[in-house]
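The structure's right below; bear with me while I get my questions together.
Left out: one protein chain. Kept in place: all the others.
Labels run A and B following the written order; every chain starts at residue 1.
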Amino acid sequence: MSNLHEWEPVIGLEVHIQLNTKSKMFSSAPNRFGDEPNTNIGVVCTGQPGSLPVINKEAVRKAVQFGCAVGAEIALVSTFDRKSYFYPDSPRNFQITQFENPIILGGSIETAVGEEIKTFQIHHAHLEDDAGMLKHFTSFAGVDYNRAGVPLIEIVSEPCMHSAADAVAYANAIKAIMEYLNASDCNMEEGSLRCDCNISIRKRGEKQLRNKIEIKNMNSFRNMEMAIEAEIERQIALYTHDPDAIIPKGTYRFDLEKKETVLMRLKEEAEDYRYFPEPDLPPLLLSLSFVEEIKKTLPELPKQRFHRYIEELQISPYSASLLLNDKPLCDYFEEALAHTSNPRLLCNWVTVEFVGRLKDSGKTMGSSGIPPNHLAELVSLIEKGTITGKIAKLVADEMVLAPGKSPNAIVQENPDYQPVSDSGAIEKIVDEVLQENPQSIADFQAKKTKAYTYLMGQAMKKSRGKADPSILNAILTKKLESL
Amino acid sequence: MYQLSANAIRDLILKGEISALTMVQTCLKRIAHHDKEVGAFLSLCAERAVEKAEKVDAKRKKGEPLGKLAGVPIAIKDNIHVEGLISTCGSRFLSNYRAPFSSTVVELLEQEDAIIIGKTNLDEFAMGSTTENSAYQVTKNPWDLSCTPGGSSGGSAAAVSARLVPLALGSDTGGSIRQPAALTGVVGFKPTYGRVSRFGLVAYGSSLDQIGPLAASVADTALIMEIIGRHCSRDATSITAPSENYGKQLLQGLQGVTIGLPTSFIQDLSKEAKANFMQAVDLLKSLGCTTVEIDLSLLKQSIAVYYILATAEASTNLARFDGIRYGIRSERAKTLDEVYEFSKQEGFGPEVKSRILLGTYVLSAGFQEAYYRKAQKVRTLIMKQFASAFANCQIIAMPVSPFPAFPIGSFQDPLQMYLQDIYTIAANLAGLPAISVPSGFSQDQKPYGLQLLGPQMHDGAVLHTAYHYEQATTFSQIPPRFNNEVLG
Partner (left out) sequence: MFELQEDDIEKLSKLCHIECTEKEKKKLRQNLSEILTYAAQLQEINTEGVAPCNSVLENRKNSLREDEIGDLLPRETFLNNAPSHTGGMIRVPPVIKF
């Protein structure tokens, strides 16, 4: 990345999340994905004349839960507005949203970006209804209103992110919170989580914000990361080429092949949505006791687990965030945790070794068939010194191939895996190694520390990785010192 | 039989003295004979009505309990849905739109065994005061066939006035039930905002609209209000208070009712209209009411406030008519933009287009503060002025319309037309219950109406005062003269 010491990216995210209520935001039509077109519809979400919106209690509850989870202010009085625009996927040609008085104000997200812990500010969050879907064909387009009316919570951040990594970490953290609250499926491919980015850059130290552009329709966090990085580059190049340039406001999409952001349309004039209060919905009134009740009954949140992991379990922030951003994986880890006394080691085996092994098959820890206590068992075998780290990797391979087989059983069945703790056998190996490597002995005596490591490695190799490391270490040291 | 009230019809049916089927058939015969002249109905649902009538008769024969409106024929304004029937809303746009659901009010009426006879004519999308804005036909005033019945519920008013049906439903956004009721000599009632469900009413001005009854008597009005005046879970603006027994409230004595008179506000009435109004007030005094001066000077702003707020809401309520999901789609349209633009061009009449454009203007960036937000504030002030007035009286009396029925084609200038609503609009702005009850006739035998208003939720009190006034007069018992050739 060029010139980031000179230029500061300023990024804000608008995250739209579909709430996983049974019925839609303003009507009792089913909230379901993937069914035949126009089979989950009612009179409200198809904009039939004479239909009226009525607010879904559960959607309000989930929004308040989110607000409490991010420490936001819950507006005890919030209102809805009509937002006018014409498009076939809009059943009424106006969306019912919250423009003037949203239900959630402020709030913050604390998460790891790499190994650094950062806090990002939320501006507000509000409830609104989703639009239907357009399917494009060559000579026509088809409209499906199944998705129309699905409850959305739109979370708008402050422009407080300064890198693609920040944005991805923030988005992941929001996703995690929603999953922990069981408020959404958060599936970017199905569209239950959508991110729009607003990006501008400015000279470091500059106080004013320059014109921003919007990137939409990124369907994965990886794509979002690439899109933001590409856009930052583009803007830097523009300003470098012409320091007085004014970037025209517009909406862009990310071209995966070209790896560039591509202009979809310019925002010549801000579109006039003519927001005004929704006359069919009186103000939404919440009581303090309702809000308190929700605060009290929140499930454990990612933030709490995060702090538990780094403070109590000594797991690194980066590893902790890997776990937290994947709730099923994290839940798996929590189960395994109950059976282990070395959380750090367990974390490494879960997040690196096993996840790596499962990648190609597309399986998750949950669907691998490997019970969490087996992971804990493997870790304890390593800790006790029953097997070496190297052997453990082979055992892990077998655990993946034969899920359900316990590590103990695997080690028992294979003599090659059983550690050699017979001092005699180890001594014999050490002798052989010392004989074969006179130069290393000389190096060791010349205080070259690498020599020792080399000799250990050779001995371990000769033992096919089975030598008990602490016994081997003791014997080798003794022999070397006596030379 | 056609002169019977709804209450009387139901009683006869309950006793078995007439059958529901006979009632319906008589009704349909009268409509077939007279509606050619009046033009009250846009469509009839004869088969459906006969089927329902037969069911009612069967229930009665079996001794099963019957509803409060058993066998009573009722007409429904064509912007209120009856499932399976076309709801045109008086517009070309919806000429082929079959309602996929029934409005709550229709469900409630049918639960009480009322029999829907047909859908009545209206100004397109309820926008107008003469029913001349209908895309389909002109409705005539049964009292003078060269005159309009008023609007927008002109069809419903004419149907009841000509005694084609004993009851009808209309909708009132700025006076659309009360004004046609006054002009056709029947009783028209707009309930407190939220008292009657709007689910199934095609929205015009969402914060102003109410469905209400038109009938030949206050007693019938009270009956139907008992049935439709209740909470509806499909309308978030529906009042949660329980329904009331208005019929019982009618029978209480009239002593002690103080009536507020906004004398300065009604200065501009014609001599005849003023005389009619004062005569009504005098009668109320003779019945035991006292009167008191009240200040409603802010009501002079009502029309301006109304035409900003109602059109703003309407511009968004009618945005959905775009040729995409229902209604007509222009055959000329090749692109998406053309589907929108040509369908709306062909589907909407001039008054509707005008109000949509006006509503869009007052909401648009740069103007919303000066128009929409300003009007919202003046609305608050109007509500406050009413509240002050009601501190000194229980009921407010006002005229309904500055003039009795006027000839078809009288108004070329929309603004002049709008100014006729001056007495009725404020009740919608403040959400107040208001009734128009026949109060006499003009020199050329055209009806006048007296308007009575009450504070929110005082529907019973309004009906009560109106009832006593009605009982002391004979105006609502006189049907239009042309009715004299009758078919049984």
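The definition used in the following text is that a residue touches a chain if its C-beta (ideal position, glycine included) is under 8 Å from a C-beta of that chain, and two chains touch if they have at least 3 such contacts.
What you are looking at is a predicted structure, and each value in this text was computed from that prediction instead of being measured.
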Chains shown that the absent chain touches, full complex: A, B
Sole residue of B:His81, B:Arg329 or B:His464 that reaches the chain not shown, by the stated touch rule: B:Arg329
Candidate in contact with the missing chain, chosen from B:Leu42, B:Leu85, B:Ile224 or B:Ile239: B:Ile239
Full-complex contact with the absent chain, from A:Asp272, A:Glu398 or A:Glu427: A:Asp272
Interface with the undisplayed chain - residues on chain B: 96-98, 100-101, 193-194, 207, 233, 235-241, 298, 301, 303-305, 307-308, 315, 319, 322-329, 333-342, 344-345, 348, 350, 353-354, 356-358, 360-361, 364, 370-371, 373-381, 383, 413-415, 418, 429-431, 456-457
Touch residues of chain A, complete complex, unshown partner: 21-23, 27-30, 36-43, 46, 48, 54-60, 79, 86-88, 134-145, 216, 264, 272, 277, 279, 282-285
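The criterion applied here is as follows: only the chains that are shown with their structure count from here on.
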For the chain B and chain A complex, residues of the former touching the latter: 80-81, 87, 89, 94, 97, 99-101, 103, 198-203, 206-207, 233-237, 312-313, 316, 319-322, 324-326, 336, 340, 360, 363-365, 368, 372
Chain B partner contacts - residues on chain A that touch it in the complex: 43, 46-55, 82, 84, 86, 88, 91-94, 143, 270, 272, 274, 276, 279-282
